[in-house]
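Complex shown without one protein chain; remaining protein chains in place.
Chain IDs A, B and C follow the sequence of writing; residue 1 opens each chain.
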Amino acid sequence: MIRTAIVGGTGYTGVELIRLLSAHPQVELTAVSSRSLAGSAVSELYPALRGICDLSFSEPDAIDYANLDLVFFATPHGVAQSMMAETLHKGVRVIDLSADFRLRDVPLWEKVYKTQHAAPDLVAEAVYGLPEINRDKVKAANLVACPGCYPTSVTLGFLPLIESGLVDLSTLVASCVSGVSGAGRQAKIDFLITECSESFKAYGASGHRHQPEIEQVMRDSISANADALRFLFVPHLAPMIRGMHSTLFADLTGSGVDLQSIFEKRYAEEPFVDVLPAGSHPETRSVKGANLCRLAVYERDGRAMVLSVIDNLTKGASGQAMQNMNIMFGLDETLGLTGAPLVP
Amino acid sequence: MIRTAIVGGTGYTGVELIRLLSAHPQVELTAVSSRSLAGSAVSELYPALRGICDLSFSEPDAIDYANLDLVFFATPHGVAQSMMAETLHKGVRVIDLSADFRLRDVPLWEKVYKTQHAAPDLVAEAVYGLPEINRDKVKAANLVACPGCYPTSVTLGFLPLIESGLVDLSTLVASCVSGVSGAGRQAKIDFLITECSESFKAYGASGHRHQPEIEQVMRDSISANADALRFLFVPHLAPMIRGMHSTLFADLTGSGVDLQSIFEKRYAEEPFVDVLPAGSHPETRSVKGANLCRLAVYERDGRAMVLSVIDNLTKGASGQAMQNMNIMFGLDETLGLTGAPLVP
Amino acid sequence: MIRTAIVGGTGYTGVELIRLLSAHPQVELTAVSSRSLAGSAVSELYPALRGICDLSFSEPDAIDYANLDLVFFATPHGVAQSMMAETLHKGVRVIDLSADFRLRDVPLWEKVYKTQHAAPDLVAEAVYGLPEINRDKVKAANLVACPGCYPTSVTLGFLPLIESGLVDLSTLVASCVSGVSGAGRQAKIDFLITECSESFKAYGASGHRHQPEIEQVMRDSISANADALRFLFVPHLAPMIRGMHSTLFADLTGSGVDLQSIFEKRYAEEPFVDVLPAGSHPETRSVKGANLCRLAVYERDGRAMVLSVIDNLTKGASGQAMQNMNIMFGLDETLGLTGAPLVP
Partner (left out) sequence: MIRTAIVGGTGYTGVELIRLLSAHPQVELTAVSSRSLAGSAVSELYPALRGICDLSFSEPDAIDYANLDLVFFATPHGVAQSMMAETLHKGVRVIDLSADFRLRDVPLWEKVYKTQHAAPDLVAEAVYGLPEINRDKVKAANLVACPGCYPTSVTLGFLPLIESGLVDLSTLVASCVSGVSGAGRQAKIDFLITECSESFKAYGASGHRHQPEIEQVMRDSISANADALRFLFVPHLAPMIRGMHSTLFADLTGSGVDLQSIFEKRYAEEPFVDVLPAGSHPETRSVKGANLCRLAVYERDGRAMVLSVIDNLTKGASGQAMQNMNIMFGLDETLGLTGAPLVP
């Protein structure tokens, strides 16, 4: 059994992690921390978890890290940094769902997140936890930085194209759409049902935090001339709870390439990436609650167009975290992650 | 392993059953039939099931019943009746999710469903599959009539009151609300998102098919003087996919009774009925995708008021069917049914 | 032209009032106040009002009351009270959309709203602005207390029954459903789309603030023996923005009464109450954005059942306020209020 705890378990990635871990046969969840709710039952905050999780929230300091194999951080950015050295020092491995260790470029991180990095010396130790490109490094990692939802969705869609050098790197555009759970569980007027239901809008149109993260991971996979990358990312908010859809555009450098076959080959061995038959339109509901990315690829008048869907809370966060856990601990990568999406 | 098949697997109770059975460790699903879609892959109709269910729809006649332990009927009313004698004759046990065998009074059934009953002689053989009142009969049954969603939600809410003779039976009112999946997967303008989203309405206000079913099951549980029952049931449609909420009213015959304690005792041993702490407001999302009924009970000025939620497709249909299966085959009643609700 | 201003225009009843007043041919809206947003453009808060309302929010004190004919208060409870004496003193008439002057019983008000009443001596001066029962008093009023949304919806539904003495007053039950805009524009986690979408629940099940208001207005209309009134009100939250649906139950005292005809007669002259044909199911969307109450009445086994829909922000608040204004100033009662509901 993997003994584990969640630091910061009141948000949506926290509750999704509890849901997934509770169904994992090899995990014992020993503690969930919350500074503000310490002492009250997890199932009081989330009545859906009555009978699933009997824990009460603990103070973060009350967790007995030395007795654990693994800790998940599901905290706002800045928190994991401040506790990381101490945590790793106790011999616990860590999967961080926050943005704290995703960017290797510390000054860039500080610019994007508008705060000083609290553990710059640990950044190099972190492995970017996208198993589809970093599986081997994840195995050995003590600190896994779990990717953001947009970076997961966009990268998996562009990967077969940029690894093969098939597209003009100066033409990449990602027009992405997220359900509102991506904004987290925070009391903001913008995310009231009365404000965002029956409406659709872009946000962060002048630049979003996930852009440098996507650029970093894509650059790592570009076959040649990564400096040519000119990438435009624009996110939108759709009136739904879960789900992320990315529509990706890039000019093809040549013609006569069978994109469908390239995508199918690239992901043939990947348990959580599903290339749909040619002509498909992946729906976000087809991955609801499941650790899956479904893709469709089109060629349109000299351009490649990719449609990519994930559940932002599952393959886009907590499911991917548990996939990384399985890899880190030598388990079957799909353990606890084979449940069907909830449709309808 | 229980070898099973689903007759009529294209509707929402069908796909929910596939989802649940695919996670059950003791079941082999060998066939799913559909007359109209025979030959095409289940996952073509429901891309969410890619990788979960590799079957193609069969013709109903192509199912090798003799080789099965159990068949589920997830068909419109009328179909199970027409195939039941033959099916039982082959030694297969049956769980029927349709309304065909729920009413013991055949003329009443024929009046309510406006058609002649095709197997009136088998009606007496059917056990009404609400485990919370009929567990022992279900164990031995060859034919289980799985309750409707409204009857499940309403009955579980009234049960502690009527079994104990605490309420004036002439004052029962159930004001219920269903998500639209209760209407099934049928191409009707009324259920377009453009017609039923952002709106709320009652339907069947002059009388709904589930009323006689609820009355029958409640009469069976009334401690005395069942003829006094005067029960008003009115359903409503809420703009959501899944979920059923019942608000139940009844005049108390006496005072000074601790309703909370009566409810808690009644369901103390029930794995799928959860009595919430006093003062709670059960939300339908707290049971989304889960085989659970959550209840809260109030006393208000001489009246009892009960709030009851289920997922109409799970405890209201396919989950309850699988619960009945577990009972019929001597398995742990909760096997395959312990997954957490999907929140948010 | 009626010169008017809105005190507290940032909430949903405020913006709805601006929308309606902007289409009224006889009104000049001179100011909208907001303490927190004073100085910023109304259309910055509500881009939908660009080109409709060119005002900037003012400080409440900056409004030149002496120069106005009418002031609307669209403030949280407590505010109108504190400013009322002074406002009336300046010779301005007032329509208060808050709860401040709705209850004639000051100690009851203080118990319900858990605060001391700041203008108890003005309570007697206030006219309860439900035109369908108080039209003549409204005409002459200087201070109109505009009814709550639940009281409007419930009272209009019960009125023909209780005025005629047709029902047993000890059996009244109202099971009501509101869209989330009824909760106002406040940053609370409960009303995030991620929390209340795809879910349904009751709230205030042990007693809601609108209950005494409904009881007061119904008592005023009861033909005889108002003390017999025993009324249970329970509100629910539906995953939609606008709309309120009330399902009302009462035992009939006699039989052979033509309820349909009684309802049609009662409201024959009312421009904003629409009795639907027998057998109808009013949908909340059929009154979206319109100052209308649509009703259907059923007889079921000795009981009357009424279905009543309004838009909680229009006939339930700002539309009704403007209807009262038309009455107070001797205009055609329907002026500015004849726009069609927005369907789909």
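The rule is simple: contacts are C-beta pairs under 8 Å (C-beta built on N, C-alpha and C of every residue); 3 or more make two chains touch, one makes a residue touch a chain.
Keep in mind that this is a model prediction, so the values were computed, not measured.
Summary of contacts with the chain left out: across C:Met1, C:Ala140, C:Ala268 or C:Ala340, the touching residue is C:Ala340. Residue in contact with the omitted chain (choice from A:Ser199, A:Ser223, A:Ser261 or A:Thr334): A:Ser199. The residue from B:Val7, B:Val180, B:Met244 or B:Ala317 that touches the chain not shown here is B:Val180. Mapped onto chain B, contacts with the missing chain fall at residues 12, 179-181, 183, 185-189, 191-198, 239-241. Summarising the interface, chain C meets the missing chain with residues 12, 15, 18-19, 22-23, 46-52, 181, 185, 197-198, 241-242, 274, 276, 280, 282-283, 285-290, 292, 294, 313, 338-344. Panel shows chain A; residues 171, 173, 175, 177, 179, 194-195, 197-203, 205-207, 230, 232, 234, 236, 238-243, 245, 247, 249, 279, 281-286, 288, 296, 298, 300-303, 305, 307, 309, 344 of it touch the chain omitted from the view.
The rule we apply is simple: only the chains that are shown with their structure count from here on.
Copies chain B and chain C of the same chain sequence form an interface built mainly from equivalent positions, shared numbers / all numbers used being over half.
For the pair chain A and chain C, the distance between C-alpha centroids works out to 46 Å.
Chain geometry summary: the mean Cα position of chain A and that of chain B are 37 Å apart.
Computed from the mean C-alpha positions, the centre of chain B lies at a distance of 39 Å from the centre of chain C. Residue positions of chain B touching 2 or more other chains: 197-198, 241-242, 282-283, 285-286, 288, 344.
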